[in-house]
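The complex is shown incomplete by one protein chain, all other protein chains being positioned as in the whole.
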Amino acid sequence: MSKHVSRLLLVVALLVSALGGLTVAAQDDCNFVGEVPIGVIASLTGDRPKVGQSTVEAAEMVVEEINAQCGLQIDGENYEVVILVEDSESKGESAVAAATRLIVDEEVIAIIGPQASVEAVPAGQVANDRETPMISPWSTNPATTLDRPWVFRAAFLDPFQGPVVAGFAQEEFGVTTAAVLYDIASDYPKGLAENFRDAAEASGIEIVAFESFTTGDTDFSSQLTNIIRANPDVIFTPQYYNEVPLIVQQARELGYEGPILGSDSWGTPDLLDLCGDACNGLFFSTHYAPDIATDVAQTFISNYEELYGAKPDDVAALTYDAFQLLFTAIRDANSLDRADVRDALAAIELYEGVTGVMSFDEQGDPVKCAVIIKIVDGAFTYYDSACPAGFPPEDAGEPAATATPAS
Amino acid sequence: MDLSFLQQFINALQLGSLYALVALGYSMVYGVLLLINFAHGDIFMFGAFLGVFCSMTLKLPFVPTLLLSMILTALLGMTIERVAYKPLRHASRLSVVITALGVGLLLENGMLALTGADPRNYPEEFLVTTVYNIGGLSISNVKIIIIVLAFVLFLGLYLIVQRTKWGMAMRAISYDKFAVPLMGVSQNQIIALTFALGTALAAAGGILWGVAFPVLNPYMGMRVGWKAFIAAVVGGIGDVRGAFLGGLLLGFVEIFVVELGQYVGISSTWRDPIAFALLLIILVVRPTGLFGVARRQKV
Partner (left out) sequence: MSTLRQTVSRWLAPLRRQLGRTPVLAFMLAFLLAVLLEQQVGENFAKSLEFRKIPKFFGLVDIFEPFSDLDFSGILAPFFPSPSMDVETPIQDSGAAIGELVSTFWNALFYQGARNPGFFSVLVRVLVYDIVIFIVPILILALLLRGPTLWVLQRLPRWLALALHLGALYVVLMLWGADGGTRELILIYMGINIMLSASLNLVNGYMGEFSVGHAGFMAVGAYVSSVLTMVFFTNSSVFGPALLSPDLGLPFGFIIALLAGGVAAALAGLLVAFPSFRTRGDYLAIVTLAINFIVTGVINNMEVVGGPRGLNGVPLWTNLTWIFLFTVLSIAAIYNLVNSTLGKGIIAIREDEIASSLMGVNTRKLKLVAFLVSSFIAGVAGGLFAHQLAYVNPGNFGILKSTEALVMVYLGGMGSISGSIIAAVIFTILIEALRPLAVLKWVVIPLILILLMLFRPQGLFGFRELKLNLGLRPKPTQGQPTETEASDAAAAD
């Protein structure tokens, strides 16, 4: 008896829902005349689930914000922004599948993501071949955008960041020797480690140890013992937030007391929670300082905290900026044609985002400043900034560098 | 050889003890069931996460956390055996292995799905690190605790296997699993006990690992599991002494490839290929591992 009833209910449910799909959704006050579909490729599973989570959170937030302002206005009409999220599983082939699906099936205007270069380089090939604008917020591998007019990024490149850190080490600590510990099997740390080494050697710092490990390792004691024996003035480790606490703690346990420097991959609040007191007093270079009082950044940070109950990491900040860049380009182009949007993106000059002022160079890489963060009492605090030569132009006004720290 | 060589020795002892604890469980299960329990690494992860539950949510101190987590994980191990492996006891060996692979994937991804992607650690007051500096040698209390506990647990297990009736039954089953039930020994009970012991050790390994390397995530067991599996095989899978020795050996190889590599000009980037090549050579020279006994095949 009950079986029959449940079956009947199921059939009714099927019919109702089939009809439900046909009814038209209630319209908002904005009178949206259409949609702007934007694809998001994020690594929700695999090696980097946290990166994917931040990406999606930032994307959902920025889209909610823009739709609260009645979406994007093109020719005076309101268009609702819709994001379509695909999981790249932290794998190249899945990123390719996701990009293809977004471009061909979902007909997105543009793609934001994927973040890691392992995914962004092959996905960028798809976007470029299929003439769809793509912005990878976080990828630092030059190959992602190289000779690909349709592909952009929001993060600065290794060849810029390496010298920034090396220069900072020399100015701040007057170091003459340095050691590097990095993940050989991951392309971001490796690229940065090599750029740091080259820059340091060029400016007269001797690299006394250049040690590596493999992704997933948690024991660095042998490498650190070697490093400590070489007695460097400073250790540079361009690793991720989930490895830095281990490296710092193990270095301290093994008796190293000098400074440890890092890069933008440190910029996740999780680092502070995981590291505890051990990370106080350390420095790293990154895209933005959470305590700097630019309005854009402050609004972003407080909104994000309100929504998700945690401070945004650099992935979230860069993803947010990538979206805003795209929105700016769509408004400038006043069109939903992929080619128009691409041209407008390439033409963006001195855009002020959460992560500072930026312009795109001819490869689609951003020209922007880096900031040096010091970890003080378990918080990221602004310490210094470094800009590419001649950027930003004098008349544009100084960005982050002159702003006063809020705390 | 200077002091840092001795330092590396201690480093290797710590890493090796952790591998050894995980390898023991692999080896015991293999000895009794001839099953490569690929879920073992993920049970290790589960133990470490239960440690988070005990210490953060129940606010227990170190020793009760360790014990409670070992007990709960042992229950999980027996449940997995009962639900997923037991029905397949008479099926092809490889179907069980693949089931184990599936259970492992299920555990790690289920954990990720149910708890989210944030990395975990233990509260700071859990085990306060103190570093002793003895003549230039840095030793932390954590290292000492890990090494000592690992050896104590191994000795306890060894005594159980060698000196108790249960242990005798375990060895008997691994020797002849058809005759032993005829002697009135319950095969199911012995297998359940083996799983309980093996997984409890994995849980202990997981918590100690979490203390030594306090960044826990649901995928942490995958690599450790594969490595401990290799350690168990190199030691001679099925033998607890071999597994423990294999684990220590793997720790020493990993650390000393880096240490000795610098004298002969090999960068630490080559650590993994060289470590695995060394283990391969051991296997080629002794195809059944260090302690393994070649099973004579009856013709």
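A few points about this structure:
A and B are the chain letters, set down in written order, and residue numbers restart from 1 in every chain.
Assume contacts are C-beta pairs under 8 Å (C-beta built on N, C-alpha and C of every residue); 3 or more make two chains touch, one makes a residue touch a chain.
Just so it is clear, the structure is predicted and the values come from calculations on it, not from any experiment.
Summary of contacts with the chain left out: across B:95, B:130 or B:162, the touching residue is B:95. Contact with the omitted chain, checked across A:108, A:121 or A:278, is made by A:121. Screening A:73, A:100 or A:303 against the full complex identifies A:100 as the residue touching the chain left out.
By the touch rule set out above, chain B reaches the unshown chain at residues 30, 36, 49, 52-53, 56-57, 84, 87-88, 91-92, 94-99, 101-106, 109-121, 222, 226, 229-230, 233-234, 237, 269-270, 272-273, 276-277, 279-280, 283-284, 287-289, 297, 299.
Touch with the hidden chain on the side of chain A covers residues 3, 13-14, 16-18, 20-22, 24-25, 35, 44-45, 49, 82, 85-87, 91-94, 96-98, 100-101, 103-105, 117-118, 121-122, 125, 129, 141, 143, 146-147, 184-187, 190-191, 214-215, 269-270, 273-274, 310.
Here, only the chains that are shown with their structure count from here on.
Chain geometry summary: the mean Cα position of chain A and that of chain B are 37 Å apart. Contacts from chain B toward chain A in the complex involve residues 2, 4, 7-8, 11-12, 14-15, 109, 112, 116-119, 121, 124, 129, 131, 133, 136, 138, 140, 142-143, 209, 212-215, 217, 219-220, 222-223, 254-256, 258-259, 262, 267-269, 271-272. Considering their complex, residues 45, 47, 49-50, 52-53, 184, 210-214, 216, 218-219, 221-223, 225-226, 228-229, 242-243, 245-246, 249, 252-255, 270, 273-274, 276 of chain A touch chain B.
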